[in-house]
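Quick one: the structure is below, and I'll ask about it shortly.
Left out: one protein chain. Kept in place: all the others.
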Amino acid sequence: MGNIRFDIIIDYLPLFIKGTLLTLGFTIAGISLGLILGLGIGLGKMSNKSFIRIPFVWYINFFRGTPFLVQILLMHFAIVPLFMSPANPIVSAIIALALNSAAYISEIFRAGIQSIDRGQTEAARSLGMTHTQAMRHVILPQAIKRMIPPLGNEFITLLKETSLAAIIAAPELMYWGRVAGSQYMRVWEPYIFVSLIYLVLTLSLTYLMDKIERRLKTE
Amino acid sequence: MGNIRFDIIIDYLPLFIKGTLLTLGFTIAGISLGLILGLGIGLGKMSNKSFIRIPFVWYINFFRGTPFLVQILLMHFAIVPLFMSPANPIVSAIIALALNSAAYISEIFRAGIQSIDRGQTEAARSLGMTHTQAMRHVILPQAIKRMIPPLGNEFITLLKETSLAAIIAAPELMYWGRVAGSQYMRVWEPYIFVSLIYLVLTLSLTYLMDKIERRLKTE
Amino acid sequence: MISVKHLKKSFGNNEVLKDISLEVKPQEVLVVIGPSGSGKSTLIRCLNLLESVSGGQVVVTGKDLTDKKTDINEIRKNVGMVFQHFNLFPHKTILQNITLAPINVKGVSKEEAEKKAKELLAKVGLSDKADAYPDSLSGGQKQRVAIARALAMEPKIMLFDEPTSALDPEMVGEVLEVMKQLAREGMTMVVVTHEMGFAREVGDRVIFMDNGYIVEENVPNELFSNPQHERTKSFLSKVL
Amino acid sequence: MISVKHLKKSFGNNEVLKDISLEVKPQEVLVVIGPSGSGKSTLIRCLNLLESVSGGQVVVTGKDLTDKKTDINEIRKNVGMVFQHFNLFPHKTILQNITLAPINVKGVSKEEAEKKAKELLAKVGLSDKADAYPDSLSGGQKQRVAIARALAMEPKIMLFDEPTSALDPEMVGEVLEVMKQLAREGMTMVVVTHEMGFAREVGDRVIFMDNGYIVEENVPNELFSNPQHERTKSFLSKVL
Partner (left out) sequence: ACGTAQKDNNKNGSNGNEKKVLHVGTEATFPPFEFVDKGELTGFDVELLNALGEEAGYKIDMKNTGWDSMLAGLDSKDLDIGMSGITIKKDRLKSYDFSDPYYESEGFLILFKDNVEIKNAEDLKNLKVGVQNGTTGAEAAESVVGQNSKNISKYESSGLMFQALLSGSVDAAVTDKPVAEEYIKQNPDSNIKSVEDKERFKPEYYGIAFQKGSPYKEDFDKALSTLIENGKYTEIYKKWFDEEPKLDSLKDAKTYIDSLREEK
């Protein structure tokens, strides 16, 4: 690896910090929108009418079955330009992250809901609640607790996926890592530093999720 | 997107096919080695001696907490050259994939083992079996069944992750997509074609896993 | 109150209820006994449409459940159900468990629902547990809360599906006591149970089910001391 | 056979067993009763070290379990255990359930283990189920297999922890019948149960536990008809 050139990191520090903030922004926006969309998609996929279910099944197949790299390119060059010109890479990245994470989150929702004992629905329904009331007051509040651990994992995955937004030149953390690397034609210093930042971010996130999980458990 | 130029795809078809085979090879090698390593790491992380547990915890933290892109670079440019010169990108990619998937698989193992009712261990132990015998004859065979669905997901994730091996010029599917793209200066044809191949691969894999799951259930 | 005629119920190819007919009059307590898998739970669950009916007719409080126009939720308000495994809502306090349906289904005000809930908790002897969560209660306490929760909707009929068989023996008594009191107050009840003492003491009629049919039906003392059918005799010899 | 002296057991700060002493002689059947949470399961689990002991001494078949040098697996071969929830191995056939430990722990040959297993299955009345999987059995059948599985190790002592309380009432009899036969054949047994009829018929001695102590100990008829302590009286009044 040769000598480490700290000057590269010092030079780029302000930009790395800016990039980290955008990375965090991407992650938070992606998961927030993904949660909303994912709930809808998850419920759609649980429908017992197949003409409702099938589009959702294919949505999930597509987003889970193709590399995120391709999804983000498609979004930026084909979809977003339809309503925004020129397409802003930050907007495209957020939409791609949200749609992608929604596919995963919908599966988490579905698993969470299906993990709740059938007796809970039956008790709610036998008290005269409608399906919607039972979902809202009885099933979802319990399902959400069980979804915290898999959602935490999805959160971390998403955080790392944001790094692919560099490909459409959204100036997040990895983008600055690549830029710094090519200015000095050095791979190590920027990549290792950038990956340390990712590590700190993911570990903090893990810690945070653990805490939330523990609090929910004792509640 | 303009007109579609099928000639690009036809030109590169033999290379795409070669790339697909390597992608599949990467996936299979990664998951096979990952399974073996993951079992060890999972058991290590469940140890009640903290000096055994902590290295495994950090192993998992590192591989889950940093982008795979960085892991594969480190492997190819820093680790593999220590014992292989010149470093072969295929070897580096397989090692990186195996170590990375081992981190995820170890968590799947752990969850699978812990999901088996404590009564099973107690029954085995009270019959005089040692811890190892109980694991081998009673716990693992049951845990493995429960691990099929999450392992299927990991399999698909890994399949998509192999695309990052392009960065160290391992000639898998995505590598040829990029090479074709830059020869003709066209983005769409190679990327969309390549992502269709990924989609076919992941869907076949999903179908296969579903079948295995169903067979195990009726057994 | 309840009139079942030629009720049939299948799960796939498995016909679980085969031509069941019965009547329950107001204020009557009907006890259902029978071996495991005979269809007792399925029968009782058909009475509030937790299972859809495959054939025949079920009329509850004057409304035909098999008629598609019938509003199921309307009927369920009149029919309380108590399950073997309590099915309390673990994320809500005892008080919230009891008030949830009255507030959301009946539109009762929160104050009124809580007042009523506290009366019911007093009735089942658990006034001090209003703010506890289900997990901190014993099995017997949970089942008494489940009864209070069902009563909060002021049902005309109560269905019980083996309400005591998941309980430690010590706790069976306290739940049966609450049920006996309900019966004394004139509640119409259908009870699936293995507690023959309870059947004798409170039941107006007992039906013995086997393999999807009602094999025998009688007043409790007659049925227990003088069973007519072979299957009833062999069953009673094992459980008494 | 078993000698327990001043046994103490805590989970964290929660002292569950407080100074328990008892003796079980060869061929004796000891029945343990008591309310939920009194420590019955914990006590019986200390006898084959499924729970580690916090204090006192436990000697089983002449070996001190609290001595670190004692080989636990050696002792467990002599002590069979039957659980409330059967804990059969769902991925193995009935025959494999029974032969697994003899083959792997004792090193018995497969043929010999299977021969022995078939004898035991005949004994518990399930010869036709050798190749079935546990999931296809009723609760009573599962528990009889569990007993056969424990017996396959040819233990000197059998421990039962509420072997019938997860069963449908119809099936309780068939399991108790197997246990009675075992007792008649002279097996040393410790049985936690709520089946007072069984205790009366087969038990040589009954101990009543409450809150981590042995409150009362006597021959069954004496203890049931003439309990000395308040707590025993109130408990028996609820469950008899």
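Chains: A, B, C and D, in written order; residue numbering restarts at 1 for each.
Keep in mind that, in the parts below, contacts are C-beta pairs under 8 Å (C-beta built on N, C-alpha and C of every residue); 3 or more make two chains touch, one makes a residue touch a chain.
As the structure is a computational prediction, the values presented were derived from the model and not from experiment.
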| item | value |
| --- | --- |
| Residue among A:85, A:132 or A:218 that touches the chain left out of view | A:85 |
| Hidden-chain contact residue, picked from the options B:28, B:43, B:135 or B:169 | B:169 |
| From A:39, A:60, A:73 or A:194, residue that would touch the chain that is not displayed | A:73 |
| Touching residues on chain B - with respect to the absent chain | 1-2, 5, 15, 73, 76-78, 81, 85-89, 166-169, 171, 175, 178-179, 181-188, 191 |
| Hidden partner chain, residues of chain A it touches | 2-3, 11-12, 15, 73, 76-78, 81, 85-87, 89, 166-169, 178-188 |
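Here is the rule we use: only the chains that are shown with their structure count from here on.
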| item | value |
| --- | --- |
| Given chain B and chain C, the chains that contact each of them | A, D |
| Third chains touching both chain B and chain A | none |
| Inter-chain pair with the most contacting C-beta pairs | A-B |
| Chain of greatest Cα-centre distance to chain A | D |
| Inter-centroid spacing, chain D versus chain C (mean Cα positions, whole Å) | 35 |
| Geometric centre distance via CA averages, chain C-chain A, whole Å | 46 |
| Residue list for chain C, restricted to those that touch at least two other chains | none |
| Sites on chain B at which at least two other chains make contact | none |
| Chain-level touch network, classified as line, ring, star, complete or other | ring |
| Chains touching one another, given as label pairs in label order | A-B, A-C, B-D, C-D |
| Parts of chain A lying in touch with chain C, wherever the complex brings them together | 117, 119-120, 122-130, 133, 137-138, 141-142, 145 |
| Touch list for chain C against partner chain D, complex | 35-36, 138, 168-173, 194, 235, 238-239 |
| Footprint of chain A on chain B - complex, ascending | 1, 61-62, 64-70, 73-74, 77-78, 156, 160, 163, 174, 187, 191-192, 194-195, 198-199, 202-203, 206 |
